[in-house]
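A single protein chain has been omitted; all remaining protein chains appear in their positions.
Take a look at chain A:
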């Protein structure tokens, strides 16, 4: 056990509600200073896990330590060392941002002066100083969420739980929240992040635990998870639909697995092993065969594909990502003519 270097350790967590088993022996280790993404569909047990780790819920079985303290027996110690940012902006809507932070500071038992000082620091850090005296009602979604993050950081806790922190935010607000989270992580905070958004986990997490029906079914870095289902792919879009069949033929020998052809988009997806060499091979065989390509892209599999592979079903939120191939992509547009 490396519990001295782990910010979060959970062993065999179980939780039932009536007859429904929500957690079925969940294990989790989050090293200090890292970001762990807890990824899973609705009802997989993400929020319940965070609830137990943040002392809101009691597990029926198993044990968990956060920042070195047992969540069941040393709840008060744990509560001084965690911040919880949930699915809603859990702040007072009538109070100003500053008044909210001072109130939370007082409830963490800072002196009035220390609470005010800390509130000002946090407002500045989360770029809310200008709006610090407006009621939270008047804030935009992204500002509320930043204030929410600030409220979770009053004691600069070593461990921060983010439970679907960007659910319901527009892309711009989402980026604001991501930037704020990255800044916290740079400062050494350990983050446990639950999300339905694969892109979010890909963007923020050092390691990802995929959970389904209350258990961790896969664990690793985003790259490891992607590699697990067959490594990289080269996507070729041919200029003329009539070339699809011929292209499939010449690309098959280059492929490390089954070539997938999509007639609607005129795209052929070729699994490859050696990234750079494979790209050169693809360009060469197309050129030799005289097939014009409109687009050639070398990419890692997306987490959507990983998820589909692991659970047999897409995560709940994937519908909101009609363009899943946004990250980790190297386009070589018009490389072959």
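Annotations for the structure displayed:
What we mean here is this: a contact is a pair of C-beta atoms (placed from the backbone, for glycine too) under 8 Å apart; a residue touches a chain by one contact, two chains touch by 3 or more; residues count from 1.
What we mean here is this: contacts and distances are computed from a predicted model.
Not shown: a single chain whose UniProt protein name, out of "Transport permease protein", "PBP superfamily domain protein", "Cation acetate symporter" or "Glutamyl-tRNA(Gln) amidotransferase subunit A", is "Transport permease protein".
Of the candidate positions A:72, A:90 or A:237, contact with the unshown chain belongs to A:90.
Contact with the undisplayed chain is limited, among A:104, A:139 or A:197, to A:104.
Annotation: of A:9, A:30, A:59 or A:82, A:82 touches the absent chain (contact as defined above).
Of A:11, A:27 or A:121, it is A:121 that touches the chain left out of the display. Along chain A, the points of touch with the absent chain fall at residues 47-48, 51, 54-57, 76-77, 79-82, 84, 86-96, 99, 103-104, 106-110, 114, 118, 121, 125, 135, 151-152, 154-156, 187.
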